[in-house]
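With one protein chain held back, the other chains of the complex are shown just where they sit.
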Amino acid sequence: MKIIVADDSRLVRGIVEKIVVSMGFEAVPAANGQEALDLLEAGGIDMVLLDWNMPIMNGMDVIKTMRSDESFRQIPVLMVSTESEDERIRQALEAGAQGYLPKPFTPEQLTGAIRRVLSMT
Amino acid sequence: MDALRYLLLINREARFLKTLSSSLLEAGFPVLAAESISDAQALLSSQAVALIICDTDLQDGDGYEFLAALKNSPDTKNLPFIFLVSARYVVDSLEEEVSKILKAFDLGAIDFIIDSMEEDVSRSLIKRLNKTLPAGFQQSADAPSAAPADETPSGPPERRDSKRIVPGYAVESEISRDGALWIPGRITNINEQGLMMETALLGKLGMSVYVRVPLPGAQTVAIRCHIRHISIIRQPSSAEVGLEADDTAEWIEIYTYIAKLMGIVKAAETKKIAGGRQESSEAPSAAQTLSERKTQYVYVDPELHAADTGQAGKALESKFYRSLIGKQLGNYKAVSFIGAGSMAGVFKGWDVLLERHVALKVISYRLSAIPSFREMFIREARMVSRLTHPHIAQLYHLDQIDDVLYLIMEFINGGTLADILKDRNNLNLAKCLEYFITTCRTLDFVSKHNIVHRDIKPANIMIDDRGVLKIVDFGIAAAGDETSESRKPEGFGSPLYASPECILGRPLDLCSDIYSLGATFYHVFAGVPPFEGETDDIITAKHLNEQLVPLKKVSPMVSGDLSDIIGKMMAKKPQERYQSYRALANDLTEVVH
Partner (left out) sequence: MKKILGIDFSPKAEIALLKILGKDAYIQYEKFQETIRIGDNDMVLLWMDEDQALVEQKIGKLRCACNFQNIPIIVMHDQPRDIPSQPYVIAGATEVLSLSDPAPACRNIINGYLIPGREPLPEEKAYLDPFIRNTCHILKTMAGMDAVFKKVYFSNAIRIFGDVSGIMGLSGNSEGTLAVTFYWDLAKTIIARMMNTEEDQIDAELIHDGVSEIINMISGTTKKDFVGKPHHFEITLPSVVVGPGHQIGYFQNTAAAVLIFEVDGQAFALHVCIKPKSAAA
């Protein structure tokens, strides 16, 4: 199982990658939305963990691109963001995210969210 | 050519003049000294002067204006002019200091020397003079540092010196992450692709940031860059970042400007202009000069700044008010600072027991300490506290901390007429007339209680957030039957609206308030105060002697009737004004209909 961890913060990538690895998955880091799309192009990706605010290309644009592309449409997305207002969560889910986890989160909350999203698909 | 030509020294400090004159005389320079611009002008018209050495602030005006006036006259326009300011008066931020220096050069000064008090200023001055004045100018040949003169002041003085100064001081570049919060950043290197900057903004690789640089001609240009390199140089206080600039016209402008400056810096022989904080006698390079800047403030605290630049007494008063921010006096919390006038500092306050907002007015500790003032003030507050009127800020309570008196009064959530006047778009004629009449009726009510306000001015008329007018500051006015003894020892707050009898220190009655009310609304309708001037003395002299320009002339939109009413209110002689508010209010109501 190969999961993209897209976040502009090396710190958050570090935290999330560790948790992903502890679940027995492989984590591939991306520092912005464009890098995430490039990794998707390269293939073999099973899930994307996405930050909202990133330079070059933000998380919302990544979801929109993925959902309009036949080959990525089925890949589940979990949004992880400090944007935690209901309105924002609704926007992300409408755009095609399968899950939304507001920061701050505990490791348990993140593993739970990843499992939930994976079991949905 | 005159046989003997003088250096003219102008400075408001007699002692400074004396010491400097004697060292210059010792060095062989013929010197004339003046303590004011008028003295200097008298000397200029009677003596042959070869060069002027002048302070920026003088008793009767400022040095820049004096210089501008000299440059405007064909007789004096080629006269070399050097600014010499003592560092104790240079309390400006670097920005301001630079802009002053640049202004001096723009006006045509040939040098701007700051007496740092760390070394004998006469020495650097003499060096400078030897370069400026023709050889043989000095009377005796054995002057201490008579270097051969290499330039003569023939023709208009060129601005060669400005170049020397610009690189060191003028590049106040800043960096920002979000375009809102700007942090100072020192440009250490530059090429066509980008620049290196030392800054406290901790970025990360790839991050986009904005850089802004003030260019000559007062406009500041901002560009977007990306961080391509970071090294922490003085952990944990600053980093050096390498920035790649977006290729835009603005970037080219900045690059051309900075690169030129840096080229100049390296080439030119830098020379000390004696900045207040430079200790080494070595000529500092521009880069060094900038790196000496430790200040990392983002915005200058105007309150702090006022305290530095204001007159000593006022500065101490505002230091005192500042000490009370975030404190609790008795049952009242000082929530935030609103402003300080001539006699008090005003805070937004909170009544802990009644749980409501109040205005907390802390009276100047100097006034509070004067027994006769206290007595008058308390007596007055007693009377004013009995006034209940929808357009008067109600007085709630009077108390003291140590000896310092403070008043608690109705809090008015809004601004003063003075604030509103700053943005004239918010005013319309009908609204102003309504304010005028309301103020007039309120003062009528007050005068019936034998109270004279004494300080009617736009800053004492407030409009709350529901548009209701409230007159404030009755607390410091004196009762109508008082004699001149009870006048505020400070004089009067603003001379712009003061009546002639108030200026003369005579006993005041309601006619004085009527004059000030007229002056206040003259300002409201005309957009300018009735009399203006550089100094308080000039303004008060005009109130006493100068004929008022009729409002109609200044503001053709207002009716002749209104102009006449204000004219009558502002008659120099009290007996020629309205003698009652009733009569005034009647005339005003006529104008409305």
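So that you can tell them apart, the chains are marked A and B in the order they are listed, and the count of residues begins at 1 in each.
Just so we're on the same page, a residue touches a chain if its C-beta (ideal position, glycine included) is under 8 Å from a C-beta of that chain, and two chains touch if they have at least 3 such contacts.
Please read these numbers as outputs of a predicted model, since none were measured by experiment.
> Which chains here touch the chain that is missing from view?
A, B
> Given the contact definition stated above, which residue among B:324, B:498 or B:539 touches the chain not shown here?
Among B:324, B:498 or B:539, only B:324 touches the chain that is not shown.
> Just to verify: which one of B:200, B:432, B:541 or B:554 makes contact with the chain not shown?
B:200
> Which candidate, B:348, B:374, B:389 or B:506, sits in contact with the chain we can't see?
Counting the whole complex, the residue in contact with the absent chain is B:348.
> With respect to the chain omitted from the figure, which of A:74, A:106 or A:119 is a touching residue?
Of the candidates A:74, A:106 or A:119, A:106 is in touch with the missing chain.
> Even though one chain is hidden, which residues of subunit A still touch it in the full complex?
Answer for subunit A: residues 9-12, 14-15, 18, 53, 81-86, 102-106, 109 touch the chain left out.
> In the complete complex, the non-displayed chain touches which residues of subunit B?
These residues of subunit B touch the chain that is not shown: 88, 91, 93, 176-178, 180-181, 183, 200-205, 230, 232, 235-239, 277, 279, 294-305, 307-308, 312, 315-317, 319-320, 322-329, 333-339, 348, 350, 355, 365-366, 369, 401-402, 404, 413-415.
The rule we apply is simple: only the chains that are shown with their structure count from here on.
> Show which residues of subunit B lie in contact with subunit A when the two form their complex.
204, 206-208
> Where on subunit A is subunit B touching in the complex?
10, 31, 55
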